[in-house]
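Here the complex is missing a single protein chain, while all its other protein chains stay put.
So, subunit A:
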Amino acid sequence: MGTRWKWKGAKEKALADPMSQIVCQLQSCLLQSNSQVLLTSSCGLLEADDQQSELLDRACFGYRIITAEKGNRLFTLSMEETFYLFYILKCIKVIGEDKCEKSCEELWSFMNSCSENFTNLFKAYSHLRMKNWVVKPGNLYGADFVAYRHHPSLVHSEYAVLVLSDGQVESNGRLLVWSDFEGALRVTGGVAKTLLILYINKSGTEVTSPSCFENFLVEERTITRWSPEQCREDQTSLKKSLDADKRGHKKVRPKKKPSVKNNLGLIITGGLVCSLLISNCFLLARLWRSKL
């Protein structure tokens, strides 16, 4: 489907402000302040000051929790995000329910106990993050993740990501029947995304410690519907120009006339309302006087 920037100039803005630098800033900022993440049963909680929360927003980590309290803000981080900040960026400490700091192994086994698919999901998450793609949960689109080329305020997500692996995990049952396959394509196509499959190949590695991640291989494949009508070589250029024409017309035409009409309408109704209000005020004032 290609990249869909949200507004004119968004692409330039993204280029001028690379995601790698934002994440670097976030990393050093969290590191400096010795940040701690509180671990709950399903997510991490991070308290952030103004600068940190700005960077977390810009780098697209976690969700802000709105509270009545002023001052520091709370962010919820997904398991993958928490582990990414902890293990890859090494810029946070994680505190468990027992108020003790978690070691790498402890945290890793805790996360695996929360979700049997954690290793695969984390590998996929870190794979895309390390290429500086912004990765957010894909639950709105029936996917594991969605991947953005930059901050979601600048660009629509480009890929709906499904994570499959060579092991025996439940999520491998996906896309095995045509209805699943076609359903996934229909949903992603309907929201102008491309279905991206990340196959995690453990290549026989026993998953015993976090360092195993580094040996996993990730294979990227897109699944798309192919339209023979649109792909005939000689037709593509013709169709493109036709489409461009149509779009051009669509954009130019409706914008001008209605705006003039609407403005006139607004001015007239505004005028009427004003005059009514004024006359009413006079009437009220008279009534008051006569009563007094």
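In the analysis below, contacts are C-beta pairs under 8 Å (C-beta built on N, C-alpha and C of every residue); 3 or more make two chains touch, one makes a residue touch a chain; residues count from 1.
We adopt the following convention: contacts and distances are computed from a predicted model.
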The complex's invisible chain, by UniProt name, from "Protein BRICK 1", "OLC1v1033763C1", "GTPase-activating protein GYP2" or "Large ribosomal subunit protein uL3m": "OLC1v1033763C1"
Full-complex contact with the absent chain, from A:70, A:225 or A:289: A:225
Touching residues (missing chain, whole complex) on subunit A: 15, 18-20, 128, 130-133, 147, 149-150, 159, 164, 175-178, 180-182, 185-186, 189, 196, 199, 219-234, 246, 249-250, 253-254, 257-258
